[in-house]
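One protein chain is absent from this view; the other protein chains keep their places.
Lettered A, B and C in written order, each chain numbered from 1.
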Amino acid sequence: MNLSLSDEQEFLREAASGSLARVKTVEAAREALEDPSALPDLWPLVKDAGWNGLLISEERGGAGLGGFEAMLVLEECGKVLAPTPLLGLLPASAILDAAGDESLAAVAGGDVRPAYVPARPPSDIDAEWSVESVSGFARGAAVRIAADGSVTGTVAWVPDAPGADLLVVVGVDADGAPAAVAVDAADATIEPATRYDATRSLGHVTFDHAAGRRLQVTERDLEYAWYLAQTLIASESLGSVQTTLAMSLEYAKERFTFGRAIGSYQSVKHELTEVLRRMENSRSLQFYAGWAAADKPDEFALAASAFRNAAGHALDHATRSNINVHGGIGATWEHDAPLFFRRAQLSRRLLGGTHDAADRVASELLLAAAAA
Amino acid sequence: MNLSLSDEQEFLREAASGSLARVKTVEAAREALEDPSALPDLWPLVKDAGWNGLLISEERGGAGLGGFEAMLVLEECGKVLAPTPLLGLLPASAILDAAGDESLAAVAGGDVRPAYVPARPPSDIDAEWSVESVSGFARGAAVRIAADGSVTGTVAWVPDAPGADLLVVVGVDADGAPAAVAVDAADATIEPATRYDATRSLGHVTFDHAAGRRLQVTERDLEYAWYLAQTLIASESLGSVQTTLAMSLEYAKERFTFGRAIGSYQSVKHELTEVLRRMENSRSLQFYAGWAAADKPDEFALAASAFRNAAGHALDHATRSNINVHGGIGATWEHDAPLFFRRAQLSRRLLGGTHDAADRVASELLLAAAAA
Amino acid sequence: MDLNDTPEQAGFRDQVRSWLKEHKGQAPPSTGDSGDSAYIDSRRAWQRQLAEAGLAGLTWPKEFGGQGKGPIEQVIVNQEIAASGVPGILDVIGIGMLGPCLIAHGTEDQQSRYLGSMLHGDEVWCQLFSEPAAGSDLAAVQTRAKRGDDGSWSLTGQKVWTTNAQFAAYGLLLARTDADVPKHKGMTMFIVPMDGEGVTIRGLRQITGEAEFNEVFFDDLNVAADAVVGGVGNGWGTALTVLMYERLTIGLGSEGFGYRSDRFAKALSTDKAACADPEVRQRLGDLSTDLLAVRFTGYRTLTALSKGQIPGPESGLAKVTTVNAAVAAGELLADVIGPDALSEDSEWFHMISFLPGLKSAGGTEAILRNTIGERVLGLPPEPRLDKGIPFSELRAKEKEAVG
Partner (left out) sequence: MDLNDTPEQAGFRDQVRSWLKEHKGQAPPSTGDSGDSAYIDSRRAWQRQLAEAGLAGLTWPKEFGGQGKGPIEQVIVNQEIAASGVPGILDVIGIGMLGPCLIAHGTEDQQSRYLGSMLHGDEVWCQLFSEPAAGSDLAAVQTRAKRGDDGSWSLTGQKVWTTNAQFAAYGLLLARTDADVPKHKGMTMFIVPMDGEGVTIRGLRQITGEAEFNEVFFDDLNVAADAVVGGVGNGWGTALTVLMYERLTIGLGSEGFGYRSDRFAKALSTDKAACADPEVRQRLGDLSTDLLAVRFTGYRTLTALSKGQIPGPESGLAKVTTVNAAVAAGELLADVIGPDALSEDSEWFHMISFLPGLKSAGGTEAILRNTIGERVLGLPPEPRLDKGIPFSELRAKEKEAVG
């Protein structure tokens, strides 16, 4: 029984923390709300660190690391709201690596930046692969991949699609079976769709018989990519929770009211303990997801969905508590608290959202119960 | 603008409180968990007070009062967990009165005790009248009323059915249209189904081509009966919340820990303020329901459902808080707190439950939005 | 139980309604840019019209230009103004809270100098109580007033969360005049000119990006001895009067800040998938239950007012309910609509962004629950560590604890 980080993992985390600390990402997150050009370009930093090749096998020029290591890097990004393109890149690179695709050397070398155009796997009550809609409660149909590899359809709110070179698209073939293709970004229409959180690059991606290269992958690979993306956005949230809690604690210790530090009042103390509780639960589920990614593939869907659900809610709760603890000042433009609040509100609704993740936890458990 | 009780209403409430105070109903609620014969027979008290004729027109021998007055009486019953048969009787008498039925004199005189065998009206997304199932999440089909008035079907968890003389049954005719019949209780099978809360008389009622007397009522009358029942069980809950809060407050003021009365701690203070908040919200909605019952029939479904939803949750919250505030002692057999907890857990799941009431609030609002 | 007007009230309502029908063509738009002086001027002019028609200062005594009527009449005016779609008075804070305070505690000179031009919108007022280190704990104000040899006062300090400061003529300011006595005892209330030398006003941007409040800095502002309201050292009592009128104004106010269940239901009703989803319906049902309750809590408050009672602290619970239900509505709408609900041009952007801060406006929920637990439920107070200690020593202690 050893649920702790290896020395290599600790090193990876510290290196990530160190290189991200050299950029004023949080300040940029505020400025970019009014001036998108204020966002720093972190692509050189990503390449320097080799994160673009993190999930690519060593024999193909990558680092050959696993899902858990990717989560650790995203957690560091989440701590400082760093606008890296990793949420789109990493699941894409995992699919490309599974397929042994010809683009891998260029991706590992940082010459080509891929982005994942996701589709959600079926559940116990929904037999279809589906995608995000531009608007409204109903999910959209997966893009259709013709026998010649050409692609048609729309996927909304695709992370890191703007500026990507290569789109790794999950859809269904003529028989409704899941499939994936690589599409040159120039052959798709990508409508930038940044909302509320300037650090989150999003696009609505539309294909109109776009030429695609079929990728030789299994259904399992495509499921893995979806759940990997869930764990990455969850890890970002877990990172943001830590920063938010630290901010709350600092203020709760130094701010006085009625002659006492506000952190001595039960209402504040218990609220921050609740943030800690949710943070620790999310941390535990990150370990579950990391372990399942490597050693227990049958539970990865359950673990990743539970992690996503817990971390998304933890961040929402933490950012609201942070504003509460700070009183009015926490709701002002110049304060950092609103930036994390914006992150929480948007992130919770991407990639199926925490709502879908909770449903997926139920789905996995009900499937297992029915099979038992 | 005058949202307060009239002198007559105040008198009705005080009289109810006074006569119920003469019976040790709370002690009986505990004893009856092990010995059902310990329950007092409150039927003579009900007749003395004239509550059996409360909703029957004066010209038919009743008091000719309205829904709001009925709510006030049930609230007093709820304060002391009094096992009166009013939850079953009052909606039944309202239907009989609307029909001008021949049984009214006997009901008003207390010689015949009727019980309402309910059916839930359709909603925006469920076109059928339906009834409680014995078990499981799906609702049951309404009983079928043949052209000759005979009735077939089962309705589970019918309040006050055991011991009733006359069943006022809501069902659907051969065309699926709602209808009501009066059935002699001897012609039905009534399986007693008391659970968890010994003060709540319940039965599963089965009709097998039972002879029934068609009642000349409108669909509106049958809807009214359902929503009236919602407001009555909600009023009981509101009464129970008040007793529970008083119990918590007394203890919070006299119990000391770490040198302070526990009520001085924010965790206790804020939890009890939350009980107050929910209680006051329920009270406001009781006024809404009472006003709509008399003056705004188009909003009665919305008002009654909102009241039911608020009061059911308020009581659940209040009884759990009460146990919390009392610490371990509040979870012991000899304490009164568990009796109110039992009341909360069972009541919230009868007559569609708070769950259905919340859904109905949505239904009414969405219907209104679609119509606007 | 009767939700209808009495015959007298109905008559008054008819009067108000017909005046509004006749004059609504002259009204400015209900919303506008508060930094645009032309818009503000149009609102001043409209307030003057309302005042001259007897539709402003309803509850002010007649001798001060008011109508000498009761709170129910004020509500009738509020309701009719809302129903006709025109804006109400510009200076809600002055007429609702600060004017009544001058009526209660001001000198005759102050009353005759300020109340008329306040009522007619010629001079708008703002409330200068909160400070960065004195929010919920208002008695901790640090803005310092020093008396000069000539009896005039010099004010230095910072106020925050000031609504309308950018176009106000005067402010009512709570300052510390004696730091060597316990904190509730060393304060005094002043009238200050917002264009005085040493006054700097700075917009304070919120999450939304809009400057809904201001910070106001005082650097050695000089005011004459007659600027004191209610006597030197009596500032806390004077402030409590303002806070009591604040509760009253909120009690008379609209139903829950415009957060209405029918509005949310309408927005959801066009999404058929959402309308058929049991979880969406539960959430809509629950939050609507709360908002409907608040509406009738408002009627209960009015009932109490019409009987001459003043709303107690428990009316603050309606704010808690409203804000939390509106947060739940924002959550639901964003879940159903998706990220576009968060777009700056979305109908819901402001609500979703503004509510987290609103939760702590006017005292945090925790302070409110403390007050209600103690004053309404009779629960014992928290131990107070600041009782009887000179203000200057308190500050020193805090600094030491953090240092």
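Keep this in mind: a contact is a pair of C-beta atoms (placed from the backbone, for glycine too) under 8 Å apart; a residue touches a chain by one contact, two chains touch by 3 or more.
The structure presented is a predicted model; accordingly, all values stated were derived computationally and were not measured.
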*asked:* Checking the contacts here: which visible chains does the omitted one touch?
replied: A, B, C
*With respect to the chain omitted from the figure, which of B:16, B:95, B:350 or B:368 is a touching residue?*
B:350
*Residue of B:47, B:144, B:214 or B:253 touching the missing chain in the full complex*: B:253
*Which listed residue, A:121, A:203 or A:290, touches the chain dropped from view?*
A:290
*Provide the residue numbers of chain C that touch the chain removed from this figure.*
277-282, 380, 383, 385, 401
*Which chain A residues touch the hidden chain?*
1-6, 9, 68, 124-125, 249, 252-253, 260-261, 263-266, 268-270, 272-274, 276-277, 280-285, 287-288, 290-291, 294-295, 302-303, 305-306, 309-310, 355, 357-363, 365-366, 368-370, 372
*Name every residue on chain B in touch with the hidden partner chain.*
33-34, 132-138, 156-157, 193, 195-196, 202, 253-254, 256-261, 265, 267-268, 319-320, 323-324, 326-334, 338, 341-342, 345-346, 349-350, 353, 355
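Just so it is clear, only the chains that are shown with their structure count from here on.
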_Dominant interface by contact count, named by its two chains_ = B-C
*If you average the CA atoms of chain A and of chain B, how far apart do the two points sit, in angstrom?*
49
*Distance from chain C to chain B - Cα centre to Cα centre, in angstrom*: 41
*Out of chain C, which residues touch more than one other chain, so two or more?*
280, 366, 369, 382
_For chain B, residues that touch 2 or more chains besides their own_ = 265-266, 270
